[in-house]
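Removed: one protein chain of the complex. Kept in place: all other protein chains.
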Amino acid sequence: MFAQQTENPNQEEKQSLSLITETAEEGFEVAIQLARKGVTSTQPDKDVLFMLRDVYSKDPDALIASSQVIAIHFQTVAAANNYWRQENEDQ
Amino acid sequence: MFAQQTENPNQEEKQSLSLITETAEEGFEVAIQLARKGVTSTQPDKDVLFMLRDVYSKDPDALIASSQVIAIHFQTVAAANNYWRQENEDQ
Amino acid sequence: MFAQQTENPNQEEKQSLSLITETAEEGFEVAIQLARKGVTSTQPDKDVLFMLRDVYSKDPDALIASSQVIAIHFQTVAAANNYWRQENEDQ
Amino acid sequence: MFAQQTENPNQEEKQSLSLITETAEEGFEVAIQLARKGVTSTQPDKDVLFMLRDVYSKDPDALIASSQVIAIHFQTVAAANNYWRQENEDQ
Amino acid sequence: MFAQQTENPNQEEKQSLSLITETAEEGFEVAIQLARKGVTSTQPDKDVLFMLRDVYSKDPDALIASSQVIAIHFQTVAAANNYWRQENEDQ
Partner (left out) sequence: MFAQQTENPNQEEKQSLSLITETAEEGFEVAIQLARKGVTSTQPDKDVLFMLRDVYSKDPDALIASSQVIAIHFQTVAAANNYWRQENEDQ
């Protein structure tokens, strides 16, 4: 459903899920990973998911809804990382 | 509605619901369990749920909506576990 | 709209609404109760609610949406109870 | 859109909006009031709202969506009141 | 999309956006302002927005969805103001 992320190829989803990341950018990748994980937990058949993606990726409502799920997960990941405050700012 | 989880067969839903888990991965399983629990509390008839699942599992909107419910529960579970920070990081 | 809960028959909705529970399981029941309360506050006519429930309980989207409302209330109840941490864990 | 609340007739919406209440029950009333306030801020014409309510109150999706808005506001009100913890419990 | 607010004519949206308000009532106005700002950031053409508003303001689902966006922003504004606790209460 969600586009496959290939930026963290070493991060195996099943074995080492962690909310802690070094940067906000990486945290956003985790949020996408979590959103995808929620979909595959409901529909594990990758062939069905592939068929649906064709319809889905051209449906604005589905795209926005996906963005919303990512946003909810990003809230979680950002809180887990204390918003990456110390990393970037002295605030 | 949500795919049956079989990874924690010893965790009886009714008797020992706990938000505290050792890993984020297990926490995600609890989030899925809670989402499923919300559905069955509204429609307890498993035959009806089974019929609906056929329609449902091929509907991108329903899949994304399910992922969203899981995301909301995962926020709760992650907060309950202090985001599994101490486990993985010194942050 | 939401299935009638009969597990806490002594808990009168109007007189003693409390977010504090002993277990996460009971907290989930309160979340269901709050979701139902939100529906009846908008449509108090129980006959109409009964008619709608027939349509509703066979609609996957409505079931997931209900599960989502429960999830939001469960966030509130879980926070109110400090996630039942002390009860189950030393964390 | 939302059913008119008559339980707090002395609480004028415009002049004395407060999130602080004595009980969770009253807090839920404030959440309903806030949800209604959000609707009327977008559609202030009470005649239109009245016409729409007829359609709306028989639509399960709209009822659940209303319940969701109330749930979000109830999160805010409950946090504002520290979940009415001291009032009811020693936790 | 959202009804124009005229109660704070001196508050220029672009120049002085602030989440801090003196009262909960004013905080609700900021939440409405933020919801409107989210819509105009996606569709800046005011003529299109005006056309859409005619359809929109008679659609219960859209009205409830708007109320939900306001509710989410009100959570933010209320937290920013520590729920206006000190102002109204000694809690």
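Read from first to last, the chains carry the letters A, B, C, D and E; within each, the first residue is number 1.
Quick note on the criterion: a contact is a pair of C-beta atoms (placed from the backbone, for glycine too) under 8 Å apart; a residue touches a chain by one contact, two chains touch by 3 or more.
None of these values were measured; they are calculated from a predicted model.
Touch, as defined at the top, links the missing chain to these shown chains in the whole complex: A, E. One chain of the complex is left out; on subunit A, the residues touching it are 1-3, 5, 23-25, 28, 32, 57-58, 60-61, 63-68, 70-72, 74-75, 78-79, 83-85, 88-89, 91. Of the residues in subunit E, those that touch the hidden partner chain are 1, 14-15, 17-20, 34-35, 37-39, 41-45, 48, 52-53, 55-56, 59, 61-62, 65-66, 68-69, 72-73, 75-76, 79-82.
The definition used in the following text is that only the chains that are shown with their structure count from here on.
Traced through touching neighbours, the fewest hops from subunit A to subunit E number 4.
Using the contact threshold fixed earlier, the set of chains in contact with both subunit C and subunit D is empty.
When you average the Cα atoms of each chain and compare centres, the chain farthest from subunit B turns out to be E.
Relative to subunit A, the chain whose mean Cα position lies farthest away is D. Inter-chain spacing, taken between the CA centroids of subunit B and subunit D, is 29 Å.
Centre-to-centre, using mean CA coordinates, subunit D is 16 Å away from subunit E. Within subunit D, contacts with two or more other chains are made by residues 1, 61, 65-66, 68, 72, 75, 79.
Taken as a graph of touching chains, this assembly is arranged as a line, each chain contacting the next along an open chain of partners. Every pair of chains that touch is listed here: A-B, B-C, C-D, D-E.
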